[in-house]
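Take a look at the structure set out below.
Every protein chain of the complex appears in place save one, which is left out.
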Amino acid sequence: MDPHLYPWIILFAPLVAAGLILLLLPRRNAAAGVVGIATAALTCLLSWKVFLQPELAVTAQIPWLDIPGVFAVPIGVILDDLSRVMLVVVTTIATLVFVYSAGYMRGDEGIPRYYAALCLFLFSMLGIVLADNFVMMYIFWELVGVSSYILIGHYYRKDSAADAGKQAFLVNRVGDFGFLLGILMLWLATGSVMFSGIEQNLSAVTLHPGYLIAACLLVFCGTLGKSAQMPLHVWLPNSMEGPTPVSSLLHAATMVAAGVYMLARIFPVLLAAPEVVRDVIMWVGAITCFAAGLMATQQDDIKRILAYSTISQLGYMVVGIAVAPVNDVAMFHLFTHAFFKCLLFLCAGSVIIAVHHEQDIWKMGGLLPRMPLTALCLVAGTLALVGCPGFSGYYSKDLIVAYAHGANTAVFWITAGAALLTSFYMFRLFFVVFWGRPRGSHAEHAKQSPAIMTIPLLLLAVAAVAAGYPAVSKHFFALPHGEIPHIVHFALLAALLGGLALAALLYARSPMTDPVRVPLFANRFYIDNFYDWLVARGQGGLAVLSSWFDRWIIDGLVVTGAARTVWATGYVLRFLQLGNLQAYAFFFGAGVLALLYFLVFR
Amino acid sequence: MSPLLSLILIPLVTAAFCMAGSAPRRISLFGAAANLILSLYLLASYNIEIGGFQFVSENALFPAYGISFSLGADGLSLVLLLLSTLVTFAAVWVTPKDVKFGGMFYACLLLISSGAIGAFSSIDLFFFYAFHELALIPTFLLIGIWGSGERQRIAWKVTLYLAFGSFILLLGLIGLWLAVPEGLRTMDIRLLQQLGYAGLLAPGPAVYLLLLFGFGILIALFPFHTWAPEAYASAPAPAAMLHAGVLKKFGLYGLLRLAVPIFPAEIQQFAHLLLILLLGNILYVGFVTIAQKRLDLMLGYSSVMHMGYAFLGLAALNQLGLGGMALMLFAHGLTIAALFALCGEINRRTGTLEFAQLGGLAGVTPKLGLLFGFAAMASVGLPGFASFASEILIFFGAFGRGAVGGFNWFQTATALSLWGVVISAIYMLRAYRRIFWGSRGSAVNDDLNDIAGGTRWAVILLIAALLLTGFRPGLLLDYLNPVFAYLPQ
Amino acid sequence: MLNILFWVLSVLMLGSAAAVVLFRNPVNSAMSLVLSFLALAALYVTLDAFFIGIIQVLVYAGAVMVLFLFIIMLLDLKAEARRRLNVAALGGGLAVLAGFILLVVQVVKSLPAARLPFPPLAGADHSDVAEVGRALFSNFNLPFQVIGVLLLVSTVGVVILSRRSLR
Amino acid sequence: MNPLYLEVFVIALGIIMLMAEAFAGPGHKREIARAGILGLLAVLVATFWINPEALNAAAPYATFYRADTLAIFLKQFALLSTVIILVMSLEYAPTVEASLPSERRGAGLGEFYTLPVFACAGLMWMASAVDFVMIFVSLELVTISFYILVSYLRRDRGSLEAGTKYLVLGALSTGFLVYGITWIYGVTGQTNLSAIAAALPGLSQAVVPALLFGLGLVLVSLGFKIAAAPFQFWVPDVYQGAPTPVTAFLSVASKAAGFIVLLRVVDTFVVVPQLQAKIVPLLAVLAGATMIFGNLAAIPQSNLKRLLAYSSIGHAGYLLLGVASIGAPFAGTAILFYLGGYLLMTMLAFLVMTVVAQAAGGDDLSDFAGLNQRAPHLAFAMMLAMLGLAGLPLTVGFLGKLFIFESAVAQEHYFLVALGVITVAAGFYYYLKVIRAMYWLQPADPDAPEIPVGAPTRLTIAILCALIIWLGVYPGPLLALLP
Partner (left out) sequence: MPTLGDYLLVSGLLFSIGLAGVLLRRNLLIIFMGLELMLNAANLSLVAFARHGVTAFGLPDYNAQVLVFFIITVAAAEVAVGLAIIVALYRLRQTTHVEDLDRMKF
């Protein structure tokens, strides 16, 4: 088969699968699963093929929105190192998660819906990866949003799930508002929506630095929403209402990374833009990664802990984009993070299954002997995440922190501190869940999950360990070989050990409840409450006000008022018809008088 | 007989048969289907290379005034004709079989349809106006007899409001006609457009404002919008589909037909006013929409809100904006029609549209939930639906009027309109979550039957059309682009 | 001499006309109406309109008045029972009247010809009965026939309206 | 054929009908009406074959009588409306019989059928009258016939009351008319319109007030005829009280004749710019007042006859707007076209009303409740009439308004046009009230019997409906009759 068709097949196969499942197999659980997995596998296979033949370049485009001579938005694919790597990551992980889901979702009523949505997501995600222009990226950007909305709301009967889905979509829309506006500004300045075109004509904009800054920052809003950076991070923890595989695929490994990927995609623009842009990005990332870490330390829901950790890690990547001279640095961390965070989530998933959909870590405990395999994987993932030397996270995270050190000392210390937090809450998780005595009957009788779930775990565990080795990463990234300053190594190692020690100190004796309580962290700095207040009071109040105005002023006073006036006039006029002949004669005479005066003497 | 004439006459004749009596549903379904097929045939047989008005037929009625019954269709008309026939077919199809006074009900629907078709396909000013008025009385009857809630008060309000609007419009048209230099006096829209291009026709701002507000009232331009939501809330679902989906588009069509070619200068002159008003539509009405507690009212307000985007396209006055506007007429027509159809279905099952009493409906009627989900997503402008393509075009068109480095009126307006996209997501998702997700509402119980039969297929038809044109907007843009190709960039 | 006659007649006519309006009893009103009509006929004569004067006497003072009196007798109307005086109507009516009179006076004043005396007539040897008759039956033939139809119609109408019971 | 004969024929027809009435047996009264209908139709046909050249310009009558297109149109107008009136009277016969003191049934019916014919002759003369003398006598012929017809139902309080009101106010306006003619004659020394027009330019500035005084008085009495505010007060009461066919006759034929005379008079005087500057504003004011009063005061009405009375005032307003726009090329045409459409729609409305009122026993809106379920065809016809009167496109009524407004805009009566739009919108309200009654409401008595409709009436209704729509789409034929 002509390899030039590979990207198209990769892109559209999932869509076809989604349609197929939705239309033909609305009741067939097994078949739906098979179709879904097969599709994912196919895309994965083809992605590897594409990855392994770098000379393959596709220039063909499908015209989508085309106004001759004025404006054209094609559907086209761009195949460079960036998208090749991303393709591989996405499809591989997706395949594993698809398989894992078959086990995790067993017995669920909405399996076809689930797989259809997963396929739709895969389609959209691949669209983002392959997009060769901004509008196309925006299209799939929206589509991943909606598929995430559907998947988070998979258990739609649960009010919490329904709300979470809605919130995720809306928060992303807020981000996309800025994103699209940024796209519009860049288009107006460069006259093109193609990434290539924008980069070529960028010189035109540099005359208006302010304009360019605004444009870049607005585009960055897209990242804020999609990659859950402060202050738009609130939706990601709530999205944990969705099934765990979804959390691992969308909300840990791939979708949330799309924001970073987008920044990497427009990296040249960011470089060309004034320094301010990258400073802002850097600070946002730094703050996010630290604050999210703080919040993670006080969560009790196993998935929420991981969710905050994801936010924090995304923060690292954003920093990486801002501080590193090449986008590969951030992409490298995205790459490794995808594997180990996905792994962690899948472990959490199997734990949750084992304890009958219990997610509160304070009802678990002592699972190490009962499900050793899962525990092993989880440890691997944790070590990778905390950046233990020899594990993938070590390489990628250190690189970012190193560049941060080069760029800005404060940011360096913040990121280092975040590393400390990371190791603390991860080991806290480990100790509370696996260490000591079970804290409930479910935890008592927990047992290792079936093979269909454990096999993906093991594969991912391998990846999580090995993905960082230079021997591996050199095939994927062209990383700069700068000498990493010792201070960085020292600080990070200290952070790791410090976190571990602190966690062990507090939780190794497996207390029944959390010995430390920091309401500020537990309540996520009350940011969510602030947003709730804003939506309820601000938006709701404004809405009610304007509705009142519409009802009583515009409609009531103006429209109905006018009508009433006419009606009343008629009512008054009719009472001139007294029915009395003498009165009529008088009116007649008066009329004559008026008329004659008007005619003769005016 | 010219195909367009038969396109107008088929509904009329069918309506007459319905009045006469037997099996009105079957007859009108047949008639609507025939019309749909005919309009598709017209689209197919329209020659895009040649462009311009085709299938033209003229017979002069009153030379002194230049009135002649002439029909013709260019790309724009054809797209709207397709919209009309599609929605009519769907509306007839979703009509409940047990509707009372069936004959008259279908007759009214078909009359509205035929009026809209006539307006879209006449190239004579007089009939362009007259055909639209044909729909006024059927609306009055539909709301007054079959409406819900305060049907009588609302029927009065709507009819009088629209009558008033169309008389303002009439004044505008008279002014336009009088502005034609003596000797060239004509009501032929093609000639008027030619004169407009040639700059021989300068009726001046007053006439433009008359047209803007005359049409504006019909389109529910802020602040003349208050008739619409109540009307759609009260009207029976098929009537709401036709009125919101097709009839309301007449105003925008008229602006595209007359204002754009003849009043480009005035549109520029009053662009700021227009921008302010349309922001009223998008933001102010958007917030009003958020505050609604009933689905039907919410949909009514949302349809008002979306008109704001169309006006944004008009204000942009370039090929992008106008193309997007034309595309939006089509997309929004189908979307709102589907939504109202489903709204009617929900009402028939649960007997209420109060969010407070609904909830968890998707568990009981999954297909209904799925279809509503599609329609709602189309309404919030999700990519893949024609709505998205049209909005994108409009936004790019309007923003394109901006200046690099600065941030002028158009850019500001576009930015604020973009926020409207967020607003529409807010209320649509909230409605979906309140009705279909979450825990069961008081009006929802297990023995509600899922959507089925004609309604289901009608809605699927509408959504399929939306998806098709969303994936390949070219299908319609190929017809629309030539219409605005003359515009300067 | 003619001057005095004119003023006497005018005062008589206007006075009796006013009496028509002022009397409470219809019979008295009718009587003073006769007087006013007779004075008017005399005024016609002062304007050399002998034929019109005679017609005036015959038709009005004769036929019309008889009709009035006959009806008054037939319905045997007494003096109006004193009803509550409608002040508004009275005031309004008087105001309108005053205005109208003012208007007329203004107009008459404004007319230049009004100040001139009447031009003399060429001799007194013409019979205006003949003149009027000629005009009536030659020039005014068409209107004359219309008047005929009018009289026919009114005859029919009167019969229809006033017969006690129709056959 | 000489146009003079037309009136002669009509008069002859009337006299024959009177004779027949005198000698015909009790059961044959209806034949008289049928004969009248046929005769008038014959004359109507004849109007298409006359040639005005046959008029001898030298003949004495030539100074009184003119047979231009305007006149011919109004003659046809009068004939057609009289025919319809007679058809209506046939349906109305039971009421007449019931409210006359008669020894045997049918007494007095013959005259009821005959008087309209004489009135018709009067209208036809009015159409041709170009001399104040002629105007006066023909107008009085019409007026006196109407005095009799309005108060015809002697047993009916309403009818007599209406008759009295009409009589007093009509006589009052006659007085003003005569006085006005006097003054015009006094200033110009002429009674013939063309002679006056010839004399006007030579007049000195000083006599202008006197002239305007006379003209004003004439306008007053014409305003009374066409029910222009503030001389419209008689209209609602008289229309409501009079026998329905007579009401229809009043509101269509006598109004139309009034407008023709008004047109002729105004045409005569506007030739002098100074006078035009005085007259046109006056007409504009009258038009505005009339539109407002008619349309707004109609809104609260609940009796259909009274409602139509107010609406006819409103239409007089629009017609006056046309007269005020005299000088616009199409104004004359517009007015006549409007009148033509007005005839069709009003006659249709009254015809249906007569039929329904006979069956329902009243002409309140409540008597029309649910008519759609009882007699869908009648309801449809009524709806058509109402929509036409409201001025909905594709009915002849819309074209009329369109032409009038067009002329008004051309003459830059912007304020009046705005007023017109508002009042038209208000007009929708009360016309739709009728439709609402017929279609929304439930009939008081669901199983009421079928409403009987005579064959001629059915035919007439059908023709009128067809004409309203046909002329609304294709005005050519009607326009062909106009100057």
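Lettered A, B, C and D in written order, each chain numbered from 1.
One rule holds for everything that comes next: a contact is a pair of C-beta atoms (placed from the backbone, for glycine too) under 8 Å apart; a residue touches a chain by one contact, two chains touch by 3 or more.
Computed from a predicted structure; not experimentally measured.
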Report task. Identify the visible chains that the left-out chain touches across the whole complex. Result -> A, C, D
Query - Contact partner of the left-out chain, one of C:Leu35, C:Val108 or C:Leu166 - result: C:Val108
Requested in this report: Kindly state which of the options D:Asn2, D:Thr174, D:Ser194 or D:Ser366 is in contact with the chain not pictured.
Outcome: D:Thr174
Report summary line: Touch assignment to the omitted chain, from D:Thr47, D:Thr95, D:Gln240 or D:Ser325, lands on D:Gln240
Query - Touching residues (missing chain, whole complex) on chain D - result: 132-133, 136-137, 140, 144, 147-148, 151, 154-155, 157-158, 160-165, 167-168, 171-172, 174-175, 178-179, 181-183, 185-186, 189, 191, 236-237, 240-241, 306
Report summary line: Listed in rising order, the chain A residues that touch the chain left out are 574-575, 577-582, 585-586, 589
Query - Contact footprint on chain C, counting only the chain that is left out - result: 2-3, 6-7, 10, 13-14, 17-18, 20-21, 26, 29-30, 33, 36-37, 40, 43-44, 46-49, 51-52, 55-56, 59-60, 63-64, 67-68, 71-72, 74-75, 77, 80, 83, 86, 89-90, 92-94, 96-97, 100-101, 104-105, 108-109, 111, 113-123, 126, 128, 131-132, 134-136, 139-140, 143, 147, 150-151, 154-155, 157-158, 161-162
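FYI, only the chains that are shown with their structure count from here on.
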Report summary line: Quick note, more Cb pairs in contact for C-D or A-B? It is A-B
Report summary line: Rounded to the nearest Å, the gap between Cα centres of chain A and chain B is 36
Query - Rounded Å distance between chain B and chain D, as computed from the means of their C-alpha atoms - result: 43
Query - Per-residue overlap in chain A, given as positions that touch at least 2 other chains - result: 583, 590, 592, 596, 600-601
Report task. Please set out, as single numbers or ranges, the residues of chain B touching at least two other chains. Result -> 160
Requested in this report: Quick one: which bits of chain C touch chain A in the complex? Just the residue numbers, please.
Outcome: 86, 89, 92-93, 96-97, 99-100, 103, 106-107
Report task. Flag every residue of chain B that touches chain A in the complex, lowest number first. Result -> 157, 160-161, 223, 226-227, 284-285, 287-288, 290-292, 319-320, 323, 360, 362-363, 377, 382-384, 388-389, 392-393, 395-396, 399-400, 402, 404-406, 411, 414-415, 418-419, 421-422, 425-426, 429-430, 433, 436-439, 472-474, 477, 481, 489
Query - chain D to chain A touching residues, read off their complex - result: 164-165, 168-169, 172-173, 176, 209, 212-213, 215-217, 219-220, 223-224, 229-231, 233-234, 236-237, 278-279, 281-282, 285-286, 292-293, 295-301, 422, 426, 429
